[in-house]
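With one protein chain held back, the other chains of the complex are shown just where they sit.
Let's look at chain A:
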């Protein structure tokens, strides 16, 4: 059987420096033309789009380029008065994913007063199931992503007491696998994105002790490929967003030095598009706000001093987390 490591090769003419101005321009112009095809076709995740762009701008200290009042008014208009949850955009249905994004954006703006936060608490609480898991909306899809959305959202509102935290933790732990990682539900394969969600949940609930930390951190550091980039599962291609999912998890586990920071930085920088601005999943692909945030946040974890410090649990500026007096757990074992 022939076998080759799946990876990419970084070309010599790749970007090697951080193009902050380009990225700020890219995000500032994103969505200015409301008839842009890509923009319209991604309406169903607009709320998260705003979170990605704003957080990226905050990390670059450029958030003044975002239309603050317009965003806040938009978020208010997306709250469903009946359930209390928020939707991705007008006309769409409330969902955990977008409820979290909305709360994160308002927390960064220090404008949580713009929505009915008790309604949000009601919505999130109503999503918890008997076994401690969370569903995404009333249609019943269970996923550890929604557990993370729930505890992050409530902790930002200082209302973690509204749910059964210990059951929420037990459910997440029931998703732990032979390799120490986590999947989307019990029995699901480990995946770096879901590992971030589960480790993040435990970090907020201060139950990091329950992790098999050395096994998990080893699996995570084995995601690094010769190009310096990280993949999300064994035998997969690298993708820039995993520099966030993997590195934030390793940060919470206090083992960020188990990957080669210099090589990873090279890979992240190579994912920039020097013409359009923004970051893409792999060098040479089309850029988008999602990868732009995770590229910048990844660099922040690596200690890049021209980017503000990011909190590994919340993926928000550390200054916001400090202002809210939140102390997600970092493991010291």
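One rule holds in what follows: contacts are C-beta pairs under 8 Å (C-beta built on N, C-alpha and C of every residue); 3 or more make two chains touch, one makes a residue touch a chain; residues count from 1.
The criterion applied here is as follows: contacts and distances are computed from a predicted model.
Engineer: Not counting the visible chains, the remaining one has a UniProt entry; which protein name from "Acyl carrier protein", "Zinc finger SWIM-type containing 7", "Putative GPI-anchor transamidase" or "Geranylgeranyl transferase type-2 subunit alpha" does it give?
Structural biologist: Answer from the record: the omitted chain is "Geranylgeranyl transferase type-2 subunit alpha".
Engineer: For the chain that's not shown, point to the residue among A:254, A:304 or A:318 touching it.
Structural biologist: Touching the chain that is not displayed is residue A:254.
Engineer: Thinking of the whole complex, not just what is shown, which of A:130, A:161 or A:235 touches the missing chain?
Structural biologist: Among A:130, A:161 or A:235, only A:235 touches the chain that is not shown.
Engineer: Could you list which residues of chain A touch the chain missing from the display?
Structural biologist: Touching the missing chain: residues 1, 3, 5, 35, 37, 40-41, 44-45, 87-88, 91-93, 95, 137, 139-141, 143, 177-179, 183-185, 187-191, 206-207, 209-210, 214-215, 217-219, 221-222, 224, 226, 228, 233-236, 239, 254-255, 257-260, 263, 273, 280-282, 284-288, 290-291, 329-330, 332-333.
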